[in-house]
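The other protein chains are all here in position, but one chain of the complex has been omitted.
For subunit A:
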């Protein structure tokens, strides 16, 4: 009998797909708790709603494809997609918009390509982009942090608003969104973009109440909580650290350069890193093992590419945040990146 020749380490812990997905969902919980604290019950309801729709859709597709239903649902991948969608939607998005997004993510973006492991595009981001271009009004109806709200928004109020469009007292989403001053509040990135286009400097814009200690008030803590969850994933070696490091590093470098050149004309690096979806996406969206690059060099290129695209669209494009578009564009380039960054065996020269 020949001994099996292998190099060290001989004992290693590997995750099954199901365990890995469950771990990622668990690491999302700190961020979700802070999100609940800042914006109320909306996103928790969205996550639950999305999960139910996702599991039902996945089960239905598996039935049509005559594949084992229970086995597929147990891999938690549909659940993770649903949780990611639920977190990224505006808290009071009507239920049918969430449902359309989730069905499209599971059915078209994932299963039509052949199911888990075959999809080119990140399903959660496909759903987000689909909804953003289809329903621009609802998808930009973000709530201001609870402390600015005029009305008390409890669990039942949130539920009623998501399912009927009106809170228990009969207020519409727009009325709920208005602050004590009677005006609706834009997101930090949106506020900054609008102010810059109106000739204000970024430091003037930063004095508005939507900005907190170093980024958006409230949302900065959400981002920090997602950072904690992401770092736990890195510590547990559940994801490759190259992608978040490359993405956040590149975003920091580019925004620093432009900020140093014209400090009042662009958003500061801290705003870019801790507002919008940067941190959340860096650890939980970009690192999707299916749609991200798989080589070490490739992962660094992939992260940097998304950072560059995100910065360009945020600064010069039509949307205040751009991570979803950037991720989809970069997903397309992944086969090419992988092809050109294949590692060569030791001792063999690259051709």
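In this section, contacts are C-beta pairs under 8 Å (C-beta built on N, C-alpha and C of every residue); 3 or more make two chains touch, one makes a residue touch a chain; residues count from 1.
We adopt the following convention: contacts and distances are computed from a predicted model.
Undergrad: Identify the UniProt protein name of the omitted chain, choosing among "Carbohydrate ABC transporter membrane protein 2 (CUT1 family)", "Dihydroorotase", "Ion-translocating oxidoreductase complex subunit E" or "Ribose transport system ATP-binding protein".
TA: Hidden chain, UniProt protein name: "Ion-translocating oxidoreductase complex subunit E".
Undergrad: For the chain that's not shown, point to the residue among A:16, A:118, A:134 or A:262 touching it.
TA: Here the residue in touch with the unshown chain is A:134.
Undergrad: Pick from A:22, A:56, A:108 or A:234: which residue touches the chain that isn't shown?
TA: A:108
Undergrad: Would you write out the residues of subunit A that touch the absent chain, in ascending order?
TA: The missing chain touches subunit A at positions 100, 108, 130, 133-138.
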